[in-house]
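Here the complex is missing one protein chain, while the rest keep their positions.
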Amino acid sequence: MIVILKQNPDKSQLNNLVSWLNGKGIDVHPTVGSTQTILGLVGDTTHLDIDLISALDIVEAVRRVQEPYKNANRKFHPDDTVIKVGDAIIGGGNLTLIAGPCSVESEEQIVDIAKKVKESGATILRGGAFKPRTSPYSFQGMRGEGLRLLSLAKKLTGLPIVTEIMDISQLELFDDVDIIQVGARNMQNFELLKELGKANKPILLKRGLSSTYEELLMSAEYIMAGGNEQVILCERGIRTFETYTRNTLDISSIPVLKQLSHLPVVIDPSHSAGRADLVPALSCAAVAAGADGLIIEVHNDPAHALCDGPQSIRPEAFDKLAKKLWKVSEITKLGGND
Amino acid sequence: MIVILKQNPDKSQLNNLVSWLNGKGIDVHPTVGSTQTILGLVGDTTHLDIDLISALDIVEAVRRVQEPYKNANRKFHPDDTVIKVGDAIIGGGNLTLIAGPCSVESEEQIVDIAKKVKESGATILRGGAFKPRTSPYSFQGMRGEGLRLLSLAKKLTGLPIVTEIMDISQLELFDDVDIIQVGARNMQNFELLKELGKANKPILLKRGLSSTYEELLMSAEYIMAGGNEQVILCERGIRTFETYTRNTLDISSIPVLKQLSHLPVVIDPSHSAGRADLVPALSCAAVAAGADGLIIEVHNDPAHALCDGPQSIRPEAFDKLAKKLWKVSEITKLGGND
Amino acid sequence: MIVILKQNPDKSQLNNLVSWLNGKGIDVHPTVGSTQTILGLVGDTTHLDIDLISALDIVEAVRRVQEPYKNANRKFHPDDTVIKVGDAIIGGGNLTLIAGPCSVESEEQIVDIAKKVKESGATILRGGAFKPRTSPYSFQGMRGEGLRLLSLAKKLTGLPIVTEIMDISQLELFDDVDIIQVGARNMQNFELLKELGKANKPILLKRGLSSTYEELLMSAEYIMAGGNEQVILCERGIRTFETYTRNTLDISSIPVLKQLSHLPVVIDPSHSAGRADLVPALSCAAVAAGADGLIIEVHNDPAHALCDGPQSIRPEAFDKLAKKLWKVSEITKLGGND
Partner (left out) sequence: MIVILKQNPDKSQLNNLVSWLNGKGIDVHPTVGSTQTILGLVGDTTHLDIDLISALDIVEAVRRVQEPYKNANRKFHPDDTVIKVGDAIIGGGNLTLIAGPCSVESEEQIVDIAKKVKESGATILRGGAFKPRTSPYSFQGMRGEGLRLLSLAKKLTGLPIVTEIMDISQLELFDDVDIIQVGARNMQNFELLKELGKANKPILLKRGLSSTYEELLMSAEYIMAGGNEQVILCERGIRTFETYTRNTLDISSIPVLKQLSHLPVVIDPSHSAGRADLVPALSCAAVAAGADGLIIEVHNDPAHALCDGPQSIRPEAFDKLAKKLWKVSEITKLGGND
């Protein structure tokens, strides 16, 4: 950490700061210039509150050099984290396909889709029971009943299931859920993250619409600091000035997050684009860029159902896409992206 | 609502759509061009799910014409909502100053600051007990004990208090809190919003870092749809490409939100800038633009305490600023901004 | 185009508007609701100035339905535009590799790199002579002398060259340049675009840092309206809140621009990331998403030269990458992305 001092800092305040830092086990190396003095802080600064130091009268600015996360940091855990649920292996050079409808709507719908995506090679079933909707007047999901139908589809197909939690109070209903999803809007719901840090199952953590890589990794750190090391990072599009697509898929997040962290990175091309016709191109791109998996919305009858977003593809399109993805994966996994 | 059809739409699908809309009490007026057909939808489209229609094969795009919120909409409630807590009146042409520390730290601290900001004209006390922090290793607030100290400060000064809730499970501790704050990161924590819709006290709803005006008003709508009409909107800076300031205060939100909605609009200049030295200029600007109130971080000893952010101003600075704000308010409230 | 009227519009103003529109060959279809009236405009609205209509007292909002560009629009030109320079074919299902240094620095440097990238399969040589630099104190390029060295490299290798123009006055020096590049910062330098509309050679038009797809296509339209139909669109990263990478590569731009327009789409992974280590992953992703080409910075000695940005890869890395890109291309071009 670098502390840039204001011109002519008060000496006693400076001494106080240095003593305080030394007391926390940090060595302080000053660089004195003609117009500016810089303090180089050496030691474990992870637990140092940057705001505390910035608030001091003698300080102009503070810049981090080390990442503020430790459990999620590849520097301290060079090997990939590999997560296993059912037959699926997420991370470590594998390509995992997660597929299913946006919302669970009926037994027939979820079971039918589950069977079809399994045939196409998906190894995890997705489906929303609790749905975060911008409008209070929109369909809010089947909730508890939706979870029951997911369990049924799991029993019939053997596919492990991933579904979203929206509040701590719902956790007791998630016993049969294999991977708990935290949605983009809850990425910084810190009380929820702390609670999931005590859970004994993987967490799929979606990046917030305008969250930085560091913030995403700090939210993973919340879960990991509680003892749960099974976190899957998920990029699902960020908010930019461009409104033609619902969000903008940040494809660079894949190589960047995999450099910074040992956690698996999964891409959601459906929410990124908000349009079914872009899903194939974005999926291929994500695999080519080194993603560990994809989570894709698949619906058996989007046109007549009047109950699903315009971003779902049909099972046949998913099947065709999956075949292409395995081929891309073979090429780009060979030798890694270097 | 406008539905733009693809070229040569399937007739039976089109008939299905029109019947379905008619069944919901919507009149459909087609405009047939040589290369494009447009449907004009007339009626109450608030409860119509835009995604449902977009998903149809025959539809190219859907554009809203009416706002999707009703309770928060000024068109249906032309008069300003005015909220009273203690001696404070928020909305309806008043200027309300809310002030206090970022975090409650001790009895001495909160009581001392409360007394000072009251003397300067603040009519509501703010102070954080539950603190949302990006890092799990940062101070998370005094929590229950913080709420107890706020109550004490309220008793000693008579100032009503506003403080942030982070999870539904904390609600039972908020009995003595006068205004419950929902933080920016929880603006779309819909389960929490629904719960607060049943509360019998005002909610200060902060705009998310990258939430649009419409999304903010839809979150207000969640609370109001539950029966709680006392919502205060709060702009606290948005996330943009400019990183010199922590966030970018969106000053236009004031006249825009007051046009779109009857709810009071309060500005948080402290979090917007993240820097104490910008607070006076931004506060004056907010009042000049017509804000109903300000929520300002004031700390009695930011430099030595090592426990508060760089955005707090001292009580003397707050006192000086308040005097200026009343004067600006006198001029700009006269005749309104038209 | 849709015109949404304010409540109770003045009738004579409304009649004036309708007559004025009819005079321009536009049919007007009104949809009268209880609280709102909407006008559907049918006809060629490309030349209609949206601001003119928005300014009227009786108008609340105007929404475009048709795209405001015609020459660049795939609806009017369904077939891909294919551009040929030297042995390179850009567009129409081909993958074109453009490579070379950020700046031309010396005869030895540019010739050496040109030979190497040609051997690896690049069919066009890039190299900056006029360099747009944020700081007036940074190296501004070799300018005229740089163009001379590019010509020399072209003569020795047979590779056609692409290089950036920064001002109309430089155009007379570009006789031997095969493709003229317009940089991101000049994407809306309309006087320059008009002049290039008269040129008889292809233009590589880079998307501005915060330009929408529509704005990019409107800038292409400026060139095409002048008679020059050989425009290559280039995505080079957009500006977002995320500052870990220099810019954010908008991978969705590839399928979107190819849907909206018949012009070829080329990706610049070097400027998108600003980091050499991300170039391979982003390049693979771009090809997988259907890009017609890549423009990649390659330098023969980035480390010792102290004269090039951190985003250049070495010739050996380019060679290895190119081999991978052909393979990805084979898979993803097969049957298209549908």
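Order of writing sets the chain letters: A, B and C. Residues in each chain are counted from 1.
The working rule: a residue touches a chain if its C-beta (ideal position, glycine included) is under 8 Å from a C-beta of that chain, and two chains touch if they have at least 3 such contacts.
Since this is a predicted model, take the numbers as computed values, not measurements.
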Touch with the omitted chain, as defined above, among C:Ile38, C:Met166 or C:Ala285: C:Met166
Selected from B:Thr96, B:Asn189 or B:Ser272 as touching the chain missing from the view: B:Ser272
Of B:Leu39, B:Ile58 or B:Ile238, the residue in touch with the unshown chain: B:Ile238
Interface residues of subunit B (partner: the chain not displayed): 210, 212-214, 238, 240-245, 248-252, 254-256, 259, 272-273, 277-278, 280-282, 284-290, 324, 327-328, 331-332, 334, 337-338
In subunit C, positions touching the absent partner: 13, 20, 46-47, 49, 51-52, 54-57, 68-69, 132-140, 166-170, 185-186, 188-192, 194, 209-210, 215, 218, 221-222, 225-226, 239, 302-303, 306-310, 312
Residues of subunit A (touch criterion as defined above) contacting the omitted chain: 2, 4, 27, 29, 31-36, 38, 40, 42-43, 61, 63, 65-66, 75, 210, 239-241, 243
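Assume only the chains that are shown with their structure count from here on.
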Rounded Å distance between subunit A and subunit C, as computed from the means of their C-alpha atoms: 31
Distance between chain centroids, defined by C-alpha means - subunit B, subunit C (Å): 39
In subunit B, residues with contacts to at least two other chains: 210, 239
